[in-house]
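As structure tokens, the structure follows; a few thoughts come after it.
The complex appears here minus one protein chain, its other protein chains still in place.
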Amino acid sequence: MMGIDPVTLIVALIGASTPILLAAIGELVVEKSGVLNLGVEGMMIVGAVSGFIIAINTGSPWLGFAAGAVGGAGLSLIFALLTQYLLSNQVATGLALTLFGLGLSSLMGEAYTGINPPLTPDLFPQALRDIPVAGPILFGHDLVIYLSVLLVAGVWYALRHTRMGLILRAVGESHDAAHALGYKVIRIRICAILFGGACAGLGGAYLSLVRVPSWTEGMTAGAGWIALAIVVFASWKPWRALIGAYLFGGIAALQLRLQAAEINIPVMFLDMSPYLVTIIVLVIISSDRGRAALNAPAALGKVFHASG
Amino acid sequence: MFRLEKRPMPSRVWILATPVIAVILTMIAGGIMFAILGQDPVEAIRIIFLDPLFDERFASFSRPQLLVKAGPLILIAIGLALGFRAGIWNIGAEGQYIIGAICGAAFGLAFYPSENPLIFPGMVLAGLFGGWAWAMIPAVLRTRFRTNEILVSLLLVYVAEAILASAATGFLRNPDGRGFPGSRNLSQHPGTDNLELIAGTGMHWGVVAAFIAVIFSYVLLNRHLMGYQIKLAGQAPRAAKFAGVNPTRLIVLCLGVSGALAGMAGLFEVAGPAGQISIDFNVGYGFTAIIVAFLGRLHPVGILLAGLLMALTYIGGELAQLMLGIPASAIQAFQGMLLFFLLALDVLSNYRVRIGREVAA
Partner (left out) sequence: MTAPLLEIAGLTKAYPGVVANDAVSFAIRPGEVHALLGENGAGKSTLVKMIYGLVRPDAGSMTLEGRAFTPAEPRAARAAGVAMVFQHFSLFEALNVAENVALGMEDPPRPRDLAQQIREVSETYGLPLDPDRLVGDLSAGERQRVEIIRCLLQDPKLLIMDEPTSVLTPQEVEILFHTLRKLSAEGTAILYISHKLEEIRALCDAATILRLGKVVAECTPREVSAAHMAELMVGKSLAAPARAATPPGAVLLKVTGLSLEPATPFGTPLRHIGMELRAGEILGIGGVAGNGQDELLAALSGEARTSPGAIALAGAQIGALGPNERRRLGLLCAPEERLGHAAAPDMSLTENALLTARLRQGLDRHGFLNWNGAQAYAEQVIAKFDVRTPGAHVAARALSGGNLQKFVIGREIMQAPRVLVVNQPTWGVDASAAADIRQALLDLAQNGAAVICISQDLDELLEISDRFCALNEGRLSAPRPARGLSMEEIGLMLGGAHDMHEADGEMPHVPA
């Protein structure tokens, strides 16, 4: 493992994790409200392409990020209408969202391959970033990375300490009881779905505007699915989602560096390592029966229809 | 305001009508999409849905393609539908398809240049086994550790793609290929080829297998205890347990069958239409088959029709690309849209729409 500098690795892993972290924290909120949206991959890639298009045309990465969030939320609105008003199966609708999002995004991005997006500036001045070790790790990022961590903190605080969070958890726990108490189950869930879509879209935009940075078809390459796995890994706890995402980002960053360093491991294994590790982590989490089950929203994936 | 009222019984009429209406609505929405892309919507829809079958310039080429493309879709969708009915979500058929193709091809290439007539059946079995084994990973993880099979089966697609890349550029690469990626051509070598059985129809062994799968699945679901148990487990898991259905067995069975069928489909493709293991021989049949399964209402006969329709959109899409320059990805979006409309209309088979004010929701 010589030749791999731990500081640059940490900086790289934070960057690599951020798209997945954003998508995961959004999906966590969605699932806490009792809805399983498997369309994260589709929302991410639509966010990636919408963000990219707007950033190219306006020259502003910030408008691009905003457009990514709007694009993701827009796609999730389809899911929201189908599952909440037309009572469609959430698994099937989420899959449809992914398939549609992949097609739609390649269609939208047709004319945008091979272009470089405007640069996203770092937040802190060079002087701070030059501090050894702590400088690059703490101050060497752009706004979205700090925003993603703030978002985790915000979601944690909201779920744990606010009435809004309490109501959201209650709806995810038992929509019938929440309905009986007079809460607007459908409205609350739609808000959660839109929030999840916006987060996934923002994550996608981060991928196309900062991580790669360019647009290619199918560029999310399973990031949305990994985000879904991270929600399970996190047992629906925001800070654990952060750990999960950074763990995954660490593996992704490390395997890229190992490939670059031409270490004697077949590329095939390095390529598949992020997915294999995700599967292994999923297995470890799910084999632990009691604890994880307690935190899972009891109404997850169930259709709600107020019978009067 | 609209409101929904649960029907005491699912409506048969709507169950049959919704796929048809969904197709019509998709044509309309697709037309709008093509109009936005600057095309004449009516012409685009005609080129996609009618010309491949009826335009004499294309029909002779397109008509056989219908079966060539529908074969794998139907074969995979039949397997997936069994699981979907039981509430077991194998969405990684694409991975099983790839691994099946690699195993089958590897078997055939191991005997190269032999032309023994037993090689092809052996390849089919190897493909079947490869797909089955790949699907057994989520099955075992689900039954042993309760790991979500949706995520595992999907993530394994990416793992399979990594193996495919390595197969095409490494262990299965054509030694006489001057270093180009890709295996020896299986379809041009007697003994490993999966050729058209009746000239001009597109019928190859994979299509035959698909028809057999449709019949088997029909009998299984309508006449056999296993089919009854699959439906019961999907509709009312607790009742299924009460009826003595063993959930572990069902998971292993459904994932195993769908994996085996997907693996076989992969082999038929790689030994026939695709011809060789290459880095991107897979074109997403494993995912499109999910749409086929739903569009066919998870019913064998429905899947047969849906597979043909979806094959038509593929061929029509290629034609539209050729004639109008409509991007290939438009067809993918088009297929996704179809699934949306279908899911949206599904509500009509189980609920009645009433107009008027009701419950303060």
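Labels for the chains are A and B, by order of writing; each one numbers its residues from 1.
The criterion applied here is as follows: a residue touches a chain if its C-beta (ideal position, glycine included) is under 8 Å from a C-beta of that chain, and two chains touch if they have at least 3 such contacts.
Predicted model only: the values in this text are computed from it and were never measured.
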{"item": "Hidden partner chain, touching residue among A:Leu181, A:Ala260, A:Ile280 or A:Val303", "value": "A:Leu181"}
{"item": "Option from B:Leu16, B:Leu118 or B:Ala243 whose C-beta touches the chain left out", "value": "B:Ala243"}
{"item": "Touch criterion as defined above, residue of A:Ala80, A:Ala170 or A:Ile226 at the omitted chain", "value": "A:Ala170"}
{"item": "Residues of chain A in contact with the chain not shown", "value": "163, 166-167, 169-170, 173-174, 176-178, 180-183, 290, 293-295, 298, 308"}
{"item": "Touching residues on chain B - with respect to the absent chain", "value": "5, 8-10, 223-226, 228, 231-232, 235-236, 238-244, 246, 357-360"}
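The rule is simple: only the chains that are shown with their structure count from here on.
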{"item": "Rounded Å distance, chain A centre to chain B centre (Cα mean)", "value": "28"}
{"item": "List of chain B residues in touch with chain A within their complex", "value": "4, 6, 37, 84, 89, 91, 141, 144-148, 150-152, 154-159, 162-163, 165-166, 170, 287-288, 290-291, 294, 327-337, 339-340, 343-344, 346-347, 350-351, 358-359, 361"}
{"item": "Residue ranges of chain A touching chain B (in the complex, touch as defined)", "value": "38, 78, 81-82, 86-89, 91-93, 95-97, 99-107, 110, 179, 184-186, 217, 221-222, 225-226, 228-229, 232, 266-269, 271-272, 275-276, 278-279, 282-283, 286-287, 289, 305-308"}
